[in-house]
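Every protein chain except one is present and positioned as in the full complex.
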Amino acid sequence: MTDAWLAPEEWSAVRLSLEVAARSVAVSLAPAVLAAVLLSRGRFPGRTLLDALVHLPLVVPPVVVGWGLLMLFGVRGPVGSLLNDWFGVRLVFTTEGAALATAVMSFPLIVRAVRLGLDGVDPGLEAAAGTLGAGRLDRFFVVTLPLMSPGILAGAVTAFAAGLGEFGAVITFASNIPGETQTLPLAIYSATQTPGGEAAAGRLALVSFGLAVSGLLLAELIARRMGRLLGRGAG
Amino acid sequence: MTDAWLAPEEWSAVRLSLEVAARSVAVSLAPAVLAAVLLSRGRFPGRTLLDALVHLPLVVPPVVVGWGLLMLFGVRGPVGSLLNDWFGVRLVFTTEGAALATAVMSFPLIVRAVRLGLDGVDPGLEAAAGTLGAGRLDRFFVVTLPLMSPGILAGAVTAFAAGLGEFGAVITFASNIPGETQTLPLAIYSATQTPGGEAAAGRLALVSFGLAVSGLLLAELIARRMGRLLGRGAG
Amino acid sequence: MALEVALRHRFGRGGDGFALDAAFVAPTPGVTALFGPSGCGKSTVLAAVAGLLRPREGRVALDGDAVLDTARGVFVPPERRRCGVVFQDGRLFPHLSVEANLRFGLRRAPRGAEGPGFDTVVALLGVGHLLARRPAGLSGGEKQRVALGRALLSRPRLLLMDEPLAALDAARRVEVLPFLARLRDAAGLPILYVTHALDEVDALADSLVLLEAGRVVAEGPVEALSVRTDLPVLSGRRDAGALLACEVLAHDPVRGLTRLTLAGGGELLAPLRPNLPPGRRLRVRVRARDVALATQAPEATSISNIVPSTVTGVEAAGSAEVFVSLMAGQTPLLSRVSPDAVARLGLRPGLPVFAMVKAIALDPAGTGAGSL
Amino acid sequence: MALEVALRHRFGRGGDGFALDAAFVAPTPGVTALFGPSGCGKSTVLAAVAGLLRPREGRVALDGDAVLDTARGVFVPPERRRCGVVFQDGRLFPHLSVEANLRFGLRRAPRGAEGPGFDTVVALLGVGHLLARRPAGLSGGEKQRVALGRALLSRPRLLLMDEPLAALDAARRVEVLPFLARLRDAAGLPILYVTHALDEVDALADSLVLLEAGRVVAEGPVEALSVRTDLPVLSGRRDAGALLACEVLAHDPVRGLTRLTLAGGGELLAPLRPNLPPGRRLRVRVRARDVALATQAPEATSISNIVPSTVTGVEAAGSAEVFVSLMAGQTPLLSRVSPDAVARLGLRPGLPVFAMVKAIALDPAGTGAGSL
Partner (left out) sequence: QEAAPLTVFAAASLQDALRAIEPAWRDASPGNPPLRFSFAASSALARQIEQGAPADLFASADEPWMDYLQQRNLIAPATRVSPLANALVLVAPANGAARPLALGRGTDLAALLGPDGRLATGDPAHVPVGRYAQAALDWMGQWQALSPRLARADNVRSALLLVERGEAPLGIVYATDARASQGVRVVGTFPVGSHPPVTYPFAVTRRGEADARTRALLAFLTGPGTEETWRRFGFSRAGQ
């Protein structure tokens, strides 16, 4: 891979994609774990509503999610105007905004995976931790969280992969600004929309694929090591 | 909900969305379980490549997936032409095609969830089944498969939800033909492309949301029952 | 002071389910053994005491301090009950090393709580070479030892143990039992102990709760229950026999014997246990099957204890065995003999006899080397 | 015919890991007990025989038929070895009812394979009321019984049992043991049996393999090993003693006694077991601690067996106990007495003595009611 193979703009799209995907995962992981725990363990009114809200980005088209984000986080939106007035933060047209849109889109994927991981944790172990003096939070962080980590990892990997490919919500919310919000999928999309752009699109898709493969290999390694740590393999 | 509330065309989009999402899940479930098992348990050359291929639809933009499908399954594509010549089957621009595109898009989501479910199955139980005379397949179907079913269910639910919202791949591969391939997200898109169509888009998005909520409630019920069957709850 | 337990609970519906309706008082400090057939509700009681099961109705109070009282809506969560539990199914944390498992409770114990130290417990349980391992790589017995250690090290106010020694070999069991006894004695730590083995009851238990199908069928000091012939669960066992409270009188290293004074008067010769200081109170179970009877004082035998007694009862237990209840002074004894012997010796209430017990047959419980 | 086992395996690396290097031959049909301290490798041996562990090197052959031979690249997968396994950790299928668990192996057994029927096993194990339940709702002992039943019902060629009775109460154990013995006798089913309990060995095992730290330290018929005083794992136990082969001679219902002829000559009186037909071969363990010695024939005692013998060895075991080896005719016996008794009676090799054993102390093993 030489610089000649990818145009500088394309390189920046690659970098940006990685950054956006990584930031989106970083941003959404903790809330996703929280949501998963609430949904799996909590018994409160509105649980189903929360569940549905979490899945919302999955069931409506990405463009609509982008619109919704614009309504909410735009400078005139209820949240966006607060952010703007209080912290001077603007999300639309920024890398942060792209990461936010990506995070929202992949949020349900993480939540699902984390829940699955959580459901696999033996409640007997949490009970045991309780008798040993560990309170709710202590139990959660020292027993539940590590034991559900395969689910968290799986969720993060899926979200990262999906983040690399996220398109509709990003272009709608953050627009397609080279160097700031033009991620790889936007570049690919651009290429496919141009007559004769197939070659460029194919090349960039290949890069995307390569990134995903590397990410997966890494995740595989982590998962194997984690499996050992979780006592799946031989001690 | 009266017919007046949704136009007949919109009703058909709702029906079509449900059909496409359901068919896509039906089509991809078995191959996804197979892929998950191969990826989790198999040790063969090219495993990582398969893993990456499975994730491909996640990492490239949906439009590109649709485009790739068009190249492959279009009547001029290598697979599509064979299907057309031999069986007279045409996928492009049909409901089946929309289901195929949706299935491809949600495939990685199911695989991930199924793998997570599979990894949670205690190998000791499979070993025990072996000593009781159950061969590989027997063991798989009678022990492993039921025990990984929470993962399969989670995968199916996620895929169904994602299928309800799938847009880019469908519009690119199957086009936007009312009554045949115009699913709810495509109808929503159409609405957004119309000046003043926001209200209609919002209404349809709400319908989408309602469908998702019902689907989730159903899944929740099944999961609870399954949890009991799997011996999680009290006997 | 006592641990008061009163529980009503029900699993499943209708006649098919299991109903627990048990109440007992376990004196503290002291060890109370829960004894009863499989499925009678022992683990369920333990879970309710630990706070892991919320019974439909009930009250659990330790030394007057209620940790559960459904009538008043009191429910102290498990982490504030400080009950060290040895679970029947281990429940080691699979992602933590053996050492981290052992230290889990220790680290969370309140300051100032007393109990055995890490090194003591590790040495006692012989798990020193396993500290860096994870539970998945442990054998069954090794897992059980770590689970035991984890509970012991959590500096509990109350220990709940569910067949803690079931997977241990005899040698290890002989080491662990006296340790538990010393824990009980030194720290005054109350223990609720589930077991199927009478030797564990002997070594540890002060009182016994006999459960059957969710109900308490008998309850009381172990000694009192040990001579009752109407409780088949106890008397039907091969190792049934009178449990006698006694005190170490003196050691005779040359003869290899230790002399014990019985609380009810009289003496017994037991195998030498030089590490028990004179004056130490302990218990011996004189198993009914180890007690032979004679109507003349036997001579020139290896049998060290020949105790003049009076027959107080003769009760057939099946066609092949007869329980003979005896009084040696104030001390009740049980003997199990064949119907043949009853006939030959003409055993009947009131008859004076000699109870013959080999010293070797006695195993003063609650003893052992090492220190806390 | 025999089960030949030779295994070399290693867990972990370097000096830290566990190395198994064990070879033994278990006669078939027959029951071979694997005996040894926790962590010595018993479960590992079972796993290798069942085909669940692929050892680095080794050979396992049942009646000449190799199911594993690393030298020749033979590895028969578990499902074709037909080894019924009772796992130490249960491993019930959580998604299947108790009945489906029990029938799992039964359904997959080859046609014509013989073994006990479903109803028999269900009745024996007392799990009839649990059939519709799922394993999650079972007590510890209930789980173990189901696991046991599942293995028994799989019509295996070889049974591998890892402490199958550990969580059972004494009463249930007394029912199950004779059933296993009858399985062994009726079907000639070879069994490899891991246990920490000598009474299970007595009831079942024909031969014994003593493991320590992954190596075989002794191996042979149970009777031969039972009188060896150089194996602390066995002789150090409270229930150590000579295991004697004998035959039922006659029953005496009036005296409540059954007369047994010893293989080495002589007779013993045991508690009445009327359901054992005369001529039936069985074994009794005469525990060393149950054998008292006298230099004069005692009179007017309840003791039924007074056997003239000769002292063949006197060996101190610690400061409080002495092992006295005896020969009663051709029959070896062991007695455990206090040093005091040795001195008082002047016990020394060659001395003629009377060995006194209560009938009640004997429990002819392998007996019980019911039929296959």
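Chains here go by letter, A, B, C and D, matching the order in which they are written, and residues are numbered from 1 within each.
Convention: a residue touches a chain if its C-beta (ideal position, glycine included) is under 8 Å from a C-beta of that chain, and two chains touch if they have at least 3 such contacts.
All values reported here derive from a predicted model rather than from experimental measurement.
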item	value
Identified contact with the non-displayed chain, of B:R15, B:R47, B:R76 or B:R136	B:R76
Among A:F93, A:F140 or A:F209, residue touching the chain not depicted	A:F93
Selected from A:L49, A:V75 or A:L221 as touching the chain missing from the view	A:V75
For chain B, residues in touch with the removed chain	63, 66-67, 70-71, 74-77, 80, 92-93, 171-172, 175-178, 181-182, 189-190, 192-196
Sites on chain A contacted by the missing partner chain, in the whole complex	63, 66-67, 70-71, 74-77, 92-93, 168, 171-172, 175-177, 182, 189-197
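What we mean here is this: only the chains that are shown with their structure count from here on.
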item	value
Chain A and chain C, separation of their C-alpha mean positions in angstrom	56
Between chain D and chain A, distance of the C-alpha-averaged centres to the nearest whole Å	59
Residues of chain B touching at least two other chains	234-235
Contacts with 2+ other chains: residues of chain D	11-12, 89, 137-138
Residues of chain C that touch chain A when the two form their complex	50-52, 77-79, 81-85, 87, 89, 91, 93-95, 104-105, 108-109, 133-138, 150-151, 154, 160
Chain A partner contacts - residues on chain B that touch it in the complex	48-49, 51-52, 55-64, 67, 108-109, 112-113, 115-117, 119-120, 150-151, 154, 157-158, 161-162, 164-165, 167-168, 185-186, 188-189, 192, 201, 205, 208-209, 211-213, 216-217, 220, 227
Chain A to chain C touching residues, read off their complex	122, 124-125, 127-136, 138-139, 142-143, 146-147, 229-235
